[in-house]
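My structure is below; once you've seen it, I'll send some questions.
Heads up, one of the protein chains got dropped from this complex, but the rest are sitting where they should.
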Amino acid sequence: MFPGILALVPALPFLAFVVIGLVTRPWRWLSAGVAIAAISVAFLLSLGALSFLLTAGAETPRVVELTWLTTSTLNAHIGLRLDALSGIMLVVVTTVALMVQIYSLGYMSEEPSLSRYYAYLSLFCASMLGLVLATNFLQLYVCWELVGVCSYLLIGFWYDRHAPAFAAKKAFVTTRFGDLGFLIGLIMICTAAGSFDFVEIQAKVAAGTWTAGWLGTVAVLLFCGAAGKSAQVPLHVWLPDAMEGPTPVSALIHAATMVAAGVYMVARLFFLFSASPDAMQVVAVIGGVTAIFAALIALVQDDIKRVLAYSTISQLGYMMLALGVGGMAAGMFHLFTHAFFKALLFLGAGSVIHATHTNNMWEMGGLRKKMPWTFWTFVAGSLALAGVAPFAGFFSKDAILHLVMGKNLFLFALAVLGSLCTAFYMTRVICVTFLGEARAASGHAHESPWVMRVPLVILAVLSVVAGFWHAGFERLVQGGEAEAEGLNLGFAAVTQMVPLAGILAGVMLYVLKSPDPDALAVRFAPLYTLLKRRFYVDELYDWIIDRIVLRCSAGLAWFDRHVVDGAVNGVAWLTQQTGTQLRYVQTGRVQHYALAVFGGAAILLAIAHVAGAF
Amino acid sequence: MAAVSFTVIGLVLAALAGFFGYQAATATPFWLTDVMVLPLAGGLIIMALQDKYARMTKWIAAAFSLPAMLMCIGLALAFRIDGAGGYQFAEHASWTPALGISYSLAVDGIGTAMFLLTGVIIFAGCLASWSVEHRVREFYALLLLLTSGVFGVFAARDLFLFFLFYEVAVLPMYLLIGIWGTGPKEYSAMKLTLYLLLGSAFMLVGFLALYFASGVTPLTFDMDTMLKTAYSPGFQKLFFPFLFLGFGILAGFWPLHTWSPDGHASAPTAVSMLHAGVLMKLGAFGIIRVAVELLPIGAHAWLPYFAVFTIVNITYGALVAMSQTDLKYVIAYSSVSHMGIVVLGICTLTDAGLNGAVFQMFSHGIMTGLFFALVGFTYGRTHTRIIADFGGLGKRMPVLATFFTIGGLASLGLPGLSGFVAEFMVFLGAWRFNPVLAVIAAAGIVFTAAYVLRVLQRCFWGPLNPHFADITDANRVEILCLTILAACLILFGMYPRPLVSLINSGVVGVLARVGGGG
Partner (left out) sequence: MMDVRSFAVIATVVFGIGVYGALARRHAIAVIIAIELMLNAAVLNFVSFSRLAAPGSAVSGQVFAVFIITVAAAEAIVALALVLALHRALKTARLDRFNMLKW
């Protein structure tokens, strides 16, 4: 009966959404309280679920289901599936969500539509938890889209400004484009299997029902959805723009949980992906390319949130890379640690933005003294992100690098280079934002209130210690079958050089100014512009949309109005013209009519005669 | 005045209660006839009102359409899904036996779902017309008359009766658009009516062919008899297109759809709601009930070709909607696109496809009703429908913006709202039928997302156009109307099982006759 009570985990936030929407809307602090209470209970239940798994074992998934719709040939369920993956994700999601919701009390304190904010957040949590607990493809897809729409609503939370309104649309449509692949892959596999259920389909895959080639097609299609949601190249364009949303939302949705759903999906469907080496190769390459691609762009961004956004894309690339080379546990572990330190970094950035009212790093500077809590927690998060031992990111990233090295040296080179960039751009952020002298916006900056500091500290602690669960995590996820791979100290010592080199380079450029970064930008102007313009991907898409889709649309609209409808109006015109011409037969002279009558009679007689009537 | 209104409405309701009570007590329930006659009776009473009581019109209309809606809900609840399903609530009376015409009504799961849809839409439509001032009595009377026709079509088990009700449902549109419309209303009304009459002509040819070829003596229009008749394959292949296209015109089948954008754009709010919400479904219903079910061999022969056209419907409708400047045209073209999904579902002749098609009929009916109501309410405040003129309305009209968002999300097939369930089932069916078509159709949903969100962004989001600084949000009647519609979308989106089971009980019968694959 244990999984039954787990229904409360997604149900409570959903109830909070309903209650806020229908009842407590006018009282914004009450709404916030409702949402936080709901997520707190969900958090405790999730902890309970995880500890249950740790004690009772997670080898076989525990499933409860309810029929969602049924026809003669279709049978779709909604349900709860508790196993290692979902147990871990539950804890990640509820922890970050709880932290973010508490933090928002401070960050959004002057927002009049706080009720709406917390309603959307609660709906997001419910959908995300439903996604995590999904027992079948259909539920996964349903929740997948629901988190997407929550992301849409939250990015566009300040809908009365142009940029968020546009960014929200872009995010939704881009991910929707990826979801098209998901939908088709889902229809393919479920039609072939006659079921939506993970367990049944897994059994069929294991039994070798389908060829690897076919499974590869399905897997790649499904991966389109994952790539859209996890902002993998080439569908990454929406995530940086999504930073128009409130910063806590970026922390929750666009750093820790929703964007990781793609990774979670690939891990959840690992039985499918791992059945096709080609699909795995696609995942690995896309992941590796994304990791370096986004890291390079992050080097030159001026907006603190955008640096973090590109960093998120890059880290998601690492996770995909890990999954692609077969390291499901490694990828998931990076997801696990990344959730904490990236949420921390976003919340830290939020704290800075709250204090300075700008996103531009170059207007900040010298905040270390004014915001010590934010500074130190941010540094902890950055070190974790850069992968410096013994912070959390070190363990997870090291495991990935080690795996990749054994599989594909080219991707390994990309990953190492990405790691170098990561350390560099985070050093850059810290130097520009917190060190040096105060610039325009830093003047009146002050430390954030305690409701914002507490989540920072908690997440900072998690960012430091989460890595030590490395071995236990792998055992849990691998189901005890594979011996957890220990930390390879020699390898780690070598890879440690990479982030340290990155940090050193960052310090030289942005603290010691030798060489001067501006001079470098001038010297390598083409490269700098290429990065600054984000490899022109957005421009390419805008061009495609403007020149191809919209022109097609306008062309078809013209076609519809003038050709299709023109034909209709043409028929009407023809009828009218015929009438206009034929009316001249009506001469008004009675003898013409009489002639017609007699003539007609004569012709009829003639016909009858010829036909032999008489 | 109000006191008089309430007295009259109370009397009407009491009389209705007595009438139904009598029927129930004497165990002679004619539920279908009752539901059908209710709006008609309301319309007649409204026409009989003296001028000085004209202001009570809308209350009387509501007093008759509310019980109609409740009875439809009751009908859906009373419909027994378990066991055979099949046709229930049957009524039969001889009418013109010499010509084989009878008054026979019955509904299966599909018909019941459509009754439910019609009941909801007519009540919401009455509420949405609360602000009509010009010739109120005639407006409501025609609206209610039309509704009776719609109910009749969904229940008719006799082709003659079917045709009769069909025309009753279609013809009042001419007056409703021509008199109460906006823009080039005479042109639109004329175009719509002539186009639909063209469809009727095709249908009539098909009906008469079915009648004369049924081979029983005396000849009969009875559909149950026709169901048992094995029409020759040549006959079926010859006459299937007549029936399909005749109904297809009303279902917005490409390229015979252009009456719909003009008609819907010119029509007054409630008429757009009823037309796009319910009348277009008559077309799809007719395709299932008459064309496919009575001519299964013809269906198998022709539907693969027609399916290609439905794909054009879906993608082309969405693309054209994307570059419309008038809000109503956007929604009209989105209807063309969504009705393409319905007809595609029918064309697949699979269990999932047909279920999805009927579910989409329901879902799209509600959704488009919601949309047209919203556009009407917005137009009533801004006096413009040009998208570029709006901007930031969400700031001043949060309630309308919220409902618009719900409708928009349902329209782009967001899971959790009913549109998804329908589209998903249709795509499943389409995949079994022809994967290429399924992929193209599914691609249409990306375009749908693009244009729906574009409209949302341009109209309700962004900085408020200072022109509309003093605009007001929805009033209580409007909120009631919108809530009913949105609740249906959410309810059946979150938990589609009851509705799907209801529809499936009808689809099973269709498939048993057509012999489609699983």
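Odds and ends about this structure:
A and B are the chain letters, set down in written order, and residue numbers restart from 1 in every chain.
Rule of thumb we're sticking to: a contact is a pair of C-beta atoms (placed from the backbone, for glycine too) under 8 Å apart; a residue touches a chain by one contact, two chains touch by 3 or more.
Keep in mind that what you see is a predicted model, and the values were worked out from it rather than measured.
The chain not shown here makes contact, within the complete complex, with A. Mapped onto chain A, contacts with the missing chain fall at residues 583-584, 586-591, 594-595, 598.
The criterion applied here is as follows: only the chains that are shown with their structure count from here on.
One finds 37 Å separating the Cα centroids of chain A and chain B. Of all the residues in chain B, the ones that touch chain A in their complex are 191, 194-195, 255, 257-259, 262, 316, 319-320, 322-324, 350-352, 355, 392, 394-395, 405, 409, 412, 414-416, 420-421, 424-425, 427-428, 431-432, 435, 438-439, 442-443, 445-446, 449-450, 453-454, 456-457, 460-464, 495-497, 500-501, 504, 507-508, 511, 518.
Taken together, the chain A residues at the contact with chain B in this complex read 67-74, 138, 141-146, 149, 152-153, 156, 159-162, 165-166, 168-169, 172-173, 176-177, 180, 183-184, 187-188, 190-191, 549-550, 552-554, 556-557, 560, 564-565, 567-568, 572.
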